[in-house]
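As you look at this complex, bear in mind that one protein chain is not there, while each of the others sits in place.
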Amino acid sequence: MSETTLAILASSIGSQILVRLKGGRELRGKLKSYDQHLNIVLEDAEELKQNGEPKKHGLILIRGDSIVLISPVSK
Amino acid sequence: MSETTLAILASSIGSQILVRLKGGRELRGKLKSYDQHLNIVLEDAEELKQNGEPKKHGLILIRGDSIVLISPVSK
Amino acid sequence: MSETTLAILASSIGSQILVRLKGGRELRGKLKSYDQHLNIVLEDAEELKQNGEPKKHGLILIRGDSIVLISPVSK
Amino acid sequence: MSETTLAILASSIGSQILVRLKGGRELRGKLKSYDQHLNIVLEDAEELKQNGEPKKHGLILIRGDSIVLISPVSK
Amino acid sequence: MSETTLAILASSIGSQILVRLKGGRELRGKLKSYDQHLNIVLEDAEELKQNGEPKKHGLILIRGDSIVLISPVSK
Amino acid sequence: MSETTLAILASSIGSQILVRLKGGRELRGKLKSYDQHLNIVLEDAEELKQNGEPKKHGLILIRGDSIVLISPVSK
Partner (left out) sequence: MSETTLAILASSIGSQILVRLKGGRELRGKLKSYDQHLNIVLEDAEELKQNGEPKKHGLILIRGDSIVLISPVSK
């Protein structure tokens, strides 16, 4: 039996997730909220860089349309 | 429990936000209004440049479809 | 409280606006009309060129889907 | 007060218009019909070339989704 | 007065048409059917090549979403 | 009179078809099912390569949105 695909997000509220955008950039942060369009709000978000330190963003709203995949960060 | 994703915008009206467009350009300005398509109106907007001074736009309407992410600018 | 995002267009009818298209081209002209898809009609429109004189178009209908941002031209 | 954006097409039926496509190609012809998706039918259409003679197409149906802008050709 | 844009297709059933795809490829064949999404079925279709012989496809269904323009082939 | 465009698929169930994807890749296989979004399921599918042997996939579900054209493989 199939669970709903968004259950993975419901159970990740307050936890670290990784979000990959079209074009390949990746953001990581604590999932604060999401909606059915897969718009995502992250707290304490940071953008991962190929080389060097991640760039800190704080609070961030990502348009679902820009997202390729989302993955909970295992602790 | 999940808040609505647009709450981050509701609470940023009148404050500085950063908007990143598809292709990588970034604009910064005071959030004047938004709608459910994520169309955004900024006041005193400026476009950030890789090198040199930001370009001033004043009032600006950005199509939601062009937006990758939005972040309140921390003071 | 949030105004509607299209109010910026309603108050620009008859005034000069700048329209940036996907890909980076920019057009400038007097806003004659618009609709909820952000289709835009400009009068006395001209297309700005990196080098040299703008290209004159006269009346022009721009598909909303091609538009990245719109800004009233300050006088 | 705002006219409808498609009025520019209604008043161009039977007249020469210029249509610019995504990617930059341009077609010119006599506007025969259009619909609310901005699908356009041109008669005696020709495709403008950077160098040399335009390519003649005769009757042509252009998908609205491929169109960036439309401009009546001034006489 | 504006005819419907699809009338050009209705009157081309059984006749040769040219279909240009996004990216620039062109197909030619006898129009067998179409629908309101501009999905197109061609018989005896062939794909035109920059150099050399066209590639024969026989029957072919083209997704409307991939189509830029359609033109009846004049005899 | 126009047939429906999907009739070409209905009559190809159980037969070999060729599917061309956006970007130019081509897959070939036995059509098992399709839907109104032009999502396609192929059995004994293989991906055609410019050079060398086709890559075997077995059963495969192709998103309609990725498809440019579909053609029955003539025997």
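Going in written order, the chains are labelled A, B, C, D, E and F, and every chain counts its residues from 1.
Here is the rule we go by: contacts are C-beta pairs under 8 Å (C-beta built on N, C-alpha and C of every residue); 3 or more make two chains touch, one makes a residue touch a chain.
Given the structure is predicted, the values throughout are model-derived calculations rather than measurements.
Here the chain not displayed is in touch, across the complete complex, with A, F. Touch with the hidden chain on the side of subunit A covers residues 1-9, 22, 38, 64-65, 67-72, 74. Annotation for subunit F: contacts to the undisplayed chain at residues 10, 13, 21, 27, 32-35, 39-41, 45, 57-63, 65-66.
By our rule, only the chains that are shown with their structure count from here on.
The chains in contact with subunit B as well as with subunit C do not exist; no chain meets both.
Here subunit D and subunit E face each other with different sets of residues for the most part; under half of the interface numbers are shared between them. With each centre defined as the average position of its C-alpha atoms, the distance from subunit C to subunit E rounds to 34 Å. With each centre defined as the average position of its C-alpha atoms, the distance from subunit A to subunit E rounds to 43 Å. Shared interface positions of subunit F, defined as residues touching 2 or more other chains, are absent. A complete list of chain pairs in contact reads A-B, B-C, C-D, D-E, E-F.
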